[in-house]
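Every protein chain but one is kept in place in this view of the complex.
To keep things simple, chains are lettered A and B as they appear, and every chain counts its residues starting from 1.
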């Protein structure tokens, strides 16, 4: 059913949402402004890793994965964590499953790692990662990598059904005979998390930048359209609408305990909540390439404005950073940073030649207790009580806890959700980062305790800024009249007959 | 005496063999077929490392080692082990002893390593490896690196005798004052190991391939000839024929406890057994270069068929893999794999620019208990009881537990004793391996639970297959009539007047 009827899925979900009284997009008013409230809710580690694994499953790929060869195999996302560091963000490639990718990429470094999969991995991957000595294997309790839903279809062959069942049985055998913990790690969100994420996503620097640039466009409306689209897509991929089928699937996967109430409803609610949250974060950086919006070289001429990484990959990485930002310890502003590099061997990973170098969010020094350090900002209290001298910035954490060394010959890229400040700029350059993808909303500003004066002058590092594509008139004319939604609502073409803002981006 | 009279040695050994009632080549009938029996005997870890150290001493080298400079210094092989991983396979070079090679190559990584030497290392090497913090130093109880046998000769100078004795004394002083365990680690073989190894060596894929290609040649006979030759050579290098001299040597090396009976006889028996076993394994890949047999590019034209590594080095590496295969946990078929790469700095090791990347054999996941997983194959039991979904292949273990990273610019080579299956082929490519040396006996076959269909289509990796050299007619004519044995019996030229098979390879 998965790939057939998006509209139906959406209606289903809407109904459920109403039934269960959960939040609805149109309700996302600004009743509570987290910027006034102070401390926003945080993601737990486990939920962060889970969300990142789901998101990695959607890493943009040129080649279709497993499309012809074996229809029952699903693409899978994977997060590899060692102690407090994320060592790798992976996804299945045309040739290898995510678990195999981890074995090839990390080898002996997998020892004592925790692995978070967006699907229960197949038994071949399981045997290899168990063999490598991992500590923990967590997976999303939806359709597994060797799809039980697909093999369940009437159209599927007896062979593939048998294969899926033998695989599930072998996975259970491996689980019972091996040392690593293996199971489902999902945690309920903080009660106000959903709303907080939606509001901060709708008002983040990327949205603000567009609102500033294009005062005639209703950016909030654009955000809501993207949000609907993302919810549809993500639900289709990660949720199992039919309860009976979900129960059957959990049973085959050895998760019988989850099939009884109230655990079953709780599980499904958590899954829905996380998918919805991911949709909100993904909407914070809208897909509006067709409208000429994206990451382009700051002050660049038209010839060299484009980065050598596609816009959809940049967007994916920025959303990774956005997710990380929701684990901030900063009382007010969460910032996330991810560093990727173009490596040598690009044959194996679903991310191609790109590999993760490090990632981080802003926080007090590792090991500090809650409330131990000053927390006020420059609008409150005296200078001795302010947070600025104590918070480690996202970029600093990404560099400090990097999982591989940065090499000169690899074009290392930093993706960060806010403009780097003067404390970080020289470190970014010294660390050997060659490209920064960010917004420059704060660039050139100087506040009392933090300033952003050095970013513009940063030499030897290319700065790709979220902005409209610097373009010649002719290009603009060629694209001529189109609506904001054109670029980002391909899947909902029927619904684009709804009243849409007629404001033109090129006007 | 060592280098003077091979024939005498051989007679000696024959006599002993008879006296002690141990197995003889010609007795190696197929009374017990291990393929029917089920579980074959396994090598212990300690014996595997010891055998690999002996074999490494014989790594083919262009330059003679220590030939002019210092006659009393013997070439030495070395295996460096950390936890369950082999970090390095080394041997003395023209400039450095094996222990120094290990210090230069591994430096701080030697901490807590176990070192297995093919000879007791000299005191200079000992002080450095003790200083590096190794845990264990094991050595073969034959003539040490600073040869006590050579210095014992009448022809040797008083200086070199004094030097050898001062060195031996210093080594004992270092042993008594330092933390690492230092001594002789040899274990008796399983009672049927010798026969099992001989039979499986005689019937392995390399032998079968020749038998298939050359039905007119008696491959079994060829194997036996190689076996005799190898036994002679290895005994000459690693055993001390004369009991009195061996006792004297053990005494000087501080191994007095081994000089009393029955320990002395036991020690000598274990040494003979291991040398004999090594000879059997070495014979499984015959030296028949002159007969045009070797590892050549699969489907290659005559111009680019030759690998850039010499045939004798390839053969050495394949025999390393064969040794590893005898530690398999697979109930029936042992497979071994070794990965070597061409590094940057090739000044120091006896292996030149080649350095070990990793090695492995097929086994159940690390940490599993005996008999915990299904063990049947596709001829027995139902599919749920079969081993295939649980066994980690030799190539997978070599990649997973690699000791260094594979780099694009280094031509990384995999040596594996059986054709890689469809599960391994994409991982081999993704890992960055550029050349595979193997047999293709199974290539193209598909069994119920395991298939070999993808190896032939493997792109971007050169496949060097054990086969006859693809050659033009003229080359064949130039080599003109010769016997199978010509190429491999240089050392036994007198004996080649024995009745030999007159079947010509070129006929």
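The criterion applied here is as follows: contacts are C-beta pairs under 8 Å (C-beta built on N, C-alpha and C of every residue); 3 or more make two chains touch, one makes a residue touch a chain.
Predicted, not measured: the structure shown is a model, and the values here were computed from it.
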Which residue from B:157, B:187 or B:344 sits in contact with the chain not drawn here? B:344
Just one of A:365, A:381 or A:444 touches the chain that is missing; which is it? A:365
May I ask which residue of B:115, B:130, B:255 or B:465 touches the chain that does not appear here? B:130
Touching the unshown chain, chain B contributes residues 93, 95-96, 100-101, 103-104, 107-108, 110, 123-124, 127-128, 130-133, 166-167, 169-170, 173-174, 177-179, 344-345, 347-348
At which residues does chain A meet the chain that is not included here? 85, 358, 365-369, 372-374, 383-384, 389-392, 396-397, 399-403, 405-409, 423, 426-427, 429-432, 460
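As a convention for this text, only the chains that are shown with their structure count from here on.
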Please compute the C-alpha centroid of chain A, do the same for chain B, then give the distance between them in whole Å. 50
